[in-house]
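Missing here is one protein chain; the remaining ones are kept as they sit in the complex.
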Amino acid sequence: MTENVTAKGGQGGGPAWEPKVVAIFCNWCSYTGADLAGISRLKYPAGLRIVRVMCSGRVSPAFVLKAFHEGADGVLVGGCHPGDCHYLEGNYKTLKRKLVFERLLEQFGIEKTRFRLEWISGGEGDKFARVANELIKEIEALGPLGSVAERLRQADGLSLRAEGGAGSA
Amino acid sequence: MEQAEAKAMEVIRQDAFDAAAFLDELASYPSGENIRSCMQCGVCTASCPLSSKMTETPRKIMEMIKTGMRNEVLASDTMWYCASCYACTVRCPQGISMAEVMYALRTIAMKTARNLSTSFYQSFSDTVRRYGRMHESDLMIRFALRTNPLSLLKMGPLGVRMLMKGKMNLMPPSAIRGAKEIARLYDKVAEMEGGA
Amino acid sequence: MPGPKIGVYVCHCGSNIADKVDMDALRDFAGELPDVVVSRDYKYMCSDPGQDLIKADIKEYGLERVVVASCSPRMHEPTFKRACEVGGLNPYLMEMANIREQCSWVTVDRGGATRKAKALVRSAVNKARLLEPLEDKSVPVDPKTLIVGGGIAGIEAALKIAEAGYKVYLVEREPSIGGQMAKLDKTFPTLDCAACILTPKMVSAAQNPNITLLTYAEVEDVSGYVGNFEVTIRKRARGVDEKLCNGCGTCQEKCPIKVPNEFEEGMGLRKAIYTPFPQAVPNKPVIDRENCTYYKTGKCRVCERVCPPQAVRFDQEDEIIKERFGAIIVSTGYQPFDPSVGKQWGFGRYDNVITGLQFERLSNASGPTGGKVLLKDGTEPKAVAILHCVGSRDKNYNEYCSRICCMTSVKFAHLVREKTGAKVYDLYMDMRTFGKQYEEFYNRVVAERDIYFIRGKGAEIMEDPVSGGLLVRVEDTLLGVFREIPVDMVVLNVAMCPRPDAQEVAQKFGIQRSADGFFLEYHLKLEPMKTANEGVFIAGTCQAPKDIPDTVGQGAGAAAEALKVVLLGKVTVTPTTAEIRETLCSGCRMCIPLCPYTAISFNEAKGVAVVNEALCKGCGTCAASCPSGALRVRHFDNRQLLSQIEGVCAE
Partner (left out) sequence: MTDARTKGAGPKAGLEGGTEPEAGAALKYSFFPGCSLHSTAREYHETAVKSMAALGVELEELEDWNCCGATALSSADTLLSYALPARNLAMVAEVGRPLAVACNSCFVTLNRANAVMASDTPWRKKVQEALAAIGRRLTRPVEIRHTLHILRHEVGLDRLREKVTRRLEGLKVAPYYGCQIARPRHQWGDPELPVEMDEVLAATGAEVVRYDRKTKCCGGALMTTKEDIVLSINEELLREAKARGADIIAVCCPMCQMNLDAYQGKINSRFGTDYSIPIVYYTQLVGFALGLDEAEMGFSRGFVPATKYLRKYA
């Protein structure tokens, strides 16, 4: 009659494959929210890694494609809530761009759910942790991006290379 | 004399605390997960229409659970007084569903305890299994047979009046068409629980 | 082609990082990365010896880039930038990897945390390699400060700044400054009356030549940045010429209209032309146009007729004031929790169930009962129950502790005993008497006759249908006894809540809110008055529930923050703005409408876009949509960010 509830956070062994998610967060809200999650000691999988930009409006389609190209299984873009943008309206531009992102991913056969745009304020550490766990769970269900990444690599029409990026690599 | 003193104040040694197992057991029931957050405010007790009759108040039961007093909790009469009115539940400042905790305690106790309440719930369950629905007369007969057959006589006058008001059927009820389904559902659930 | 020489510094942060991340492995990993010539780990990189390591290495190894892997850049970026600068390296050649807030503190297992830390360090090294030196620029600051909200926090901040010789505009929505504190009777733990200690400060604020007092006014719009905020303020029409009015009060005496007085928490009456309370500052009435007969029917004008200096102006219009400010302090206060949402308390249904603020007004000598604690029918209560935590420490309403209620309750218990013969039942969950002299005050009140402290949360208040008396239900949890206590008055000590317009105000001033709805400070412990918007500070109960001493402390603290801005006279403007590489620009003009600051224009002669760097704030929205890659944001350019993405992805 006892229930076997799997512990959250995947203690111990863990799955052989760990989803990799690139999070691109604005400095003012989402990055601060992610810091707050840390200060509150909330837990989420180590596969989610954050790159800081000043505003979510800075995120161009190339960044998203680059992430998938480099082997990410998901991309999370975080900005301030509508109306709260530090730069007045950068996040509205991001919202408009969301469609472009999605259409682009569609072209490469990447599931829409692998890309997510979330408004996370500096006070929403808990929301960030929830979103992070949710997204990784969803991506776990989808499985690794695998062959699509290969396709992306071949479709190198866009200049995704960071010149001099990783030196010899 | 010595014995009386020993009774007056029972010292619970620190190493007697073994709350985790009991809390885990309760956590496998609905709403049993957040019992640890109880802050002992007593709103449950003071919202409960029946708590004045309990030997331990609901709040005290929570503290007993938190300190692992499984036997004492299951032996208490508190959960058998719960009428499932959810007054405690909607007011609990920590969002604990005390009504569900009471269900969980009853379900655990049902496995071993035998009292008026367990007999009633078991009789109810048996009636539903047999007919797919509840029938007062069948339930009351089953209940009386489990507890005190003479009590049927006491219930008599009320029963007669109910009959006369057309509020009760004396005739053996007919089962619903899906009665077999119901029986199979009971068996399946028993199998799932036994197999776990 | 060799890259720039990079030094990597890994911080243990005591055990904060070292417990979860393998420091040796991380240091060695960093040392293996291309272009890294030195990598070290140290217990506290932010300490002086830690910073000295960096400074020494810059000289010894000729470091051209520095990467610090430690806490969030929000914490120590300035520290390490300065260390580099002192060591002789341009501060913009330093990059941080956040391996504490975003790694060791959020990851369950050591293996995962170490892998992640490596990825973050690689990412930072990748970016550092591509960084370029930049020079800070500065712009002059307007020396005035705007303070929004004239409660005790705002008053305190205004006085401190004004006394330092700087100009302040104090904007208050109500007809008088004073805020919630003006409503209180005695204040804990010393029991001095609120008016006695507050009124002198209110008067000083009105008299200080450096303070421009704008009451009955609201901030409509804020634009600009630290040093130069452009603010529009609407000063609502009082209907009274403030210069002529001498505050004699004749108009209020003669006005025939009576309406419930908000200041008395709905218990007393005021006129349609009124000052909210006798000690109001300024002591000039306003006409409540919704209730004034003249505005409804065009008739009456009694106040105008009786006014000795002829100060009444029915045709007065709202005044729009536009001003520039160097710093802003938001001190907009709190809203008491409305207990009528929880029907179990009977508030609004039973006459003698009142809130704490209503009790303050009853007990206040200038209140509706002249300071007598009386029931609705005018008789003296025989038993009073005081409930703590109404709407606070309750996940159905607000999870946080409201901080003041324990002490307020103890104070009320004392005041009831002082003013009546009633028995007092104080129903508490935990007695939190944390402040200076608070426990001592509690100990004095505990010793008073006929005050009963019962440990249990008041669950409900019912009326006895036969006697009409109130019954308070509570478990005496220390005894395990269910008590039903007959009383004739119940005081609900309600939570301090964010103001209902907190979201609107937050958006106006570019500040954020925490999960509880209060305004979000930059750092809970170390930067409680700063916000994410530089130059905008918060003080008092708009940040979190607090008592008077803490509110005053924050008011003064916010004043210091604002003075820091205006005294410097200039602010550093980030050089991380956008630039156009003219050779690449195709002249498509897509970027121009995207810029929220209209910083981009078009040079017709050259056929290229031009960035006005004085206006640009560096958000990068333009660069994200530039099809030819001509727009480049310094410090966050495409190559830098793409290399960072590469860094976090590689294993």
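Chains here go by letter, A, B and C, matching the order in which they are written, and residues are numbered from 1 within each.
Rule of thumb we're sticking to: a contact is a pair of C-beta atoms (placed from the backbone, for glycine too) under 8 Å apart; a residue touches a chain by one contact, two chains touch by 3 or more.
These numbers were taken from a predicted model, which means no experiment stands behind them.
Visitor: Can you work out which residue in B:S37, B:N71, B:N148 or B:N169 touches the chain that's missing from view?
Guide: Of these options, the touching residue for the absent chain is B:N169.
Visitor: What residues on chain C make contact with the chain left out of this view?
Guide: 340-344, 349, 396, 462-463, 465-466
Visitor: Residues on chain B that touch the omitted chain in the whole complex?
Guide: Chain B touches the chain not shown through residues 29-30, 49-50, 52-53, 80-81, 83-87, 89-90, 97, 99, 103-104, 106-107, 110, 116-117, 120-122, 124-125, 128, 132-136, 143, 158, 161-162, 165-169, 176-178, 181-182, 184-186, 188-189, 192-193.
Just so we're on the same page, only the chains that are shown with their structure count from here on.
Visitor: Round to the nearest whole Å and give the separation of the Cα centres of chain A and chain C.
Guide: 31
Visitor: Quick one: chain B and chain C, Cα centre-to-centre, how many Å?
Guide: Distance between chain centres: 49 Å.
Visitor: If a residue has to touch 2 or more other chains to count, which residues of chain A qualify?
Guide: Expected reply: no residues.
Visitor: At which residue positions does chain C touch at least two other chains?
Guide: none
Visitor: Enumerate the contact residues on chain C facing chain B in the complex.
Guide: 344, 389, 393-396, 429, 455-460, 473-477, 480, 482-483
Visitor: Using the touch rule from the top, collect the residues of chain A that touch chain C in their complex.
Guide: Residue list for chain A touching chain C: 9-12, 14, 18, 20, 22, 24, 28-29, 31-32, 34-35, 37-39, 41-47, 49-55, 57-60, 62-63, 66-67, 70-72, 80, 83-84, 86-90, 93, 97, 121-126, 129, 159-169.
Visitor: Please output the residues of chain B touching chain C within their complex, sorted ascending.
Guide: Within the complex, chain B contacts chain C at residues 39-48, 51-52, 56-57, 59-60, 90-95.
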